[in-house]
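A single protein chain has been omitted from the complex, and every remaining protein chain is retained in its original position.
Which chain is which? They are A and B, in the order written, and residues in each are numbered from 1.
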């Protein structure tokens, strides 16, 4: 492994780190910036993923659809004063394409309610494809594959 | 990114790794060594942090106060035979100062009681400032910002 490979590895870790802090900091307006314009984003269950069911709890085929999602979440304005905390680990390069990388990583999301109750909100893996664009890595595809069938929330939020 | 930047990134990861193993191994007497002499350390809730409430569950303005804290914990000798396990991820350099770095990272602490019950003890983020001293990084400032309002413990422990 040469320095270039090391640097790339750290850049990819950085991508997930920034992504996670964006979500946990409730900076959802910046969330679509992590994706390419023609991205695919989906939150689905492992069961549906394995059965190749196309749809999911969230399903978007462009960055604009992600922006719409954020607008909908902001407008819905459902009063859920919880906080989410993502733990991501075991980021792995699964395949190297010509100008893309296929990645997987494990995640756990813990939710804390205003009164202090903490729950395991979601666990699963990311199945992602990233592409280098304008000097940084963007998600061209992100499949959020939940270990559970669904997530306990009124309006599905980005994970 | 050059080799120096890569090395620094790994050094910072190492700092959190050592910090975590110190706490989980109940080697509290070594815990103050991770801080500068004039450090600031606080455990507070996200709510209080955002409202800029100065105090916290733990509040110390020097390494000596951290040592006192450890002594108090040892003397209190409250029989709580639990084990704590920290998971830290998404360490991020937020800002580079002249001789300091501002960092943030996510953490999750799981508590296991002697009978085997496991609970989510704390989740949140570290908001830290580190300074290089005698060849290693030390915390000049550490704000442990809990997603919840409080932690379920008789005597607040270091996180």
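Keep in mind that, in the parts below, a contact is a pair of C-beta atoms (placed from the backbone, for glycine too) under 8 Å apart; a residue touches a chain by one contact, two chains touch by 3 or more.
Please read these numbers as outputs of a predicted model, since none were measured by experiment.
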Sole residue of A:28, A:108 or A:130 that reaches the chain not shown, by the stated touch rule
A:108
If I consider the whole complex, including the chain that's not displayed, which of A:46, A:65, A:113 or A:156 touches that chain?
A:46
Which of B:108, B:127, B:144 or B:159 touches the missing chain? It is B:108
For chain B, which residues lie in contact with the unshown chain of the complex?
3, 6-7, 10-11, 14, 16-18, 20-21, 24, 83, 85-89, 108, 110, 112, 114-116, 118-120
Could I get the residues of chain A that touch the absent chain, sorted low to high?
1, 3, 6, 9, 46, 87, 89-92, 104, 106, 108, 120, 123-125, 147-150
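In this section, only the chains that are shown with their structure count from here on.
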How many angstrom lie between the CA centroids of chain A and chain B, rounded to a whole number?
27
